[in-house]
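Then we have chain A:
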Amino acid sequence: MRNDDWKKVSRLVSKKSLWMVHFCTGCGAMEMPPVMTSRYDMERFGIAPMATPRQADVLLITGYLSIKTLKRVVQVYEQMRDPKYVIGFGSCTINGGMYWDSYNTIKDLSKYIPVDLYIAGCMPRPEAIMDAFLKLMEMIEKGEAIGWKKYHKYYDQYKRNQRMAFSYRLDEVQDIKEDDAK
Partner candidate 1 sequence: MVSVPPVLLIALPLLFAFFAPLVNMWSRKAVKVYTLLVLILNATLSYLLFANVMQNGVVYEQLSGFYPPIGILLAVGPIGAILALLINTLSTIVYLTYFGEAENSVKFSMLYMLVTASSTGIVITGDLFNMFVFFEITAVGSYGLVASMRTKESFEGAFKYIVLGSIGSAFILLGIATIYGYLKTLNFYDIALRIDTMPPTARLMSFIFLIIGIGVEAEIFPLNGWVPDAYQGASNRVASFFSLGPSKAGIYAIARLIFTLLPILSGWQLALLLGVFTLIIGELAALMQEDPKRMLAYSSIGQMGLILIALSLHSETALIAAIFLMVGHALAKSLLFLGVRDYARGTLRNPLIAAPMFIGILSIIGMPPFPGFWGKWYLMKDLASQGAWLIMLVIILTAIVESVYYARFLHRGTGGEKRKLSRSETAAIIILASLLILVGIFPNYLYDPAVRAAASLLGGGP
Partner candidate 2 sequence: MILEAFGVMLLAVIVVLALDRYPRIAAAVAIIASLLPLFALTSWAGIMGISLPSFLAPLEFESSLVYNLGPGTLNLAITPLGWFFLLLLATSFPLALLFASSFVRNRAGGFYAGMLLTMLGSFGVLLARDALTFFLFWEIMSWSILAMVLRGGDRRAIVSYLSFGSLSAMLLLFGFMMLYFKTGTFLFGDMHLDTSLTTLVALSMIVAGLAVKGALMPLHVWAPHVYSRSEEPFVAFLSGGLSKLGYFGMLLFMYGIAGLSLLSSWGTFRDVSYFGYALAVIGAFTAFAGTVLAVMQDDLRKLLAYSSVGQLGYIAIGIGIGTPLALTGALFQALNHTFFKAVLFLAAGAVYYRTGKWKISELGGLGYRMPFTFLAALFAIFALAAIPITSGFAAKWLLYEAAIEKKFLFVTPIMLIAGVGAFLYAYKILYGVFLGEPRYDVKEAPISQLVAMWLLVLPLVIFLIFPGWVADLAAPILSEYGMQPIPHTPYVITTNLAAYNTLAVIFALMGALLVSLILYKWKPQEVVPHEDNYLAGEPPELYEYISMHAASNYYEPFEDVFGPVFRRGAERAWEIILAAAEFLGNGARRLYTGLTQDYSIYILLFFLILVGWWLLW
């Protein structure tokens, strides 16, 4: 069996076993229980909630992220093992949503960690979530869910953006910008 074939098989099987760690940051977490329980039952597709990022394949960001929470999210994301995928829930992760003008939340999640898939809506319905998972499976099978590769490749950029977000003093931000200029 060639290496490519092996990878294909591996992806084919892996997509049927997505273990997720859902980071209950915002209101989106509210939508998870219906997805897990008997009405929608995502375990049909081999998707199961996990307790720690070490065990998980998918990170769900279920809503807005404050700066402080982002720190934790980055930590969790880095503790997950490759291949790993991120799904952003709702408009908050896309453009800040209703917190678009808050000083304390991030606006675009993909600046800080690579997001494979966004679910639009405020809030997205369980059907949308199910759809997102199916879409993610499709992407995995095709080899399109490459967020984790992007993170490795553009690691410095992601780190810079994270540092910018974490700095609460203007002069620090200035320093980072000056570093970039060099």
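A few remarks follow.
Just so it is clear, a contact is a pair of C-beta atoms (placed from the backbone, for glycine too) under 8 Å apart; a residue touches a chain by one contact, two chains touch by 3 or more; residues count from 1.
How were these picked? Simply put, all candidates are chains of the complex that A comes from, given by their letters.
Everything numeric in this text was worked out from a predicted model, so none of it was measured.
Only one of 1 or 2 makes contact with chain A in this complex, and that is candidate 2.
Residues of chain A that touch candidate 2 in their complex: 23, 52-54, 71-73, 75-76, 79.
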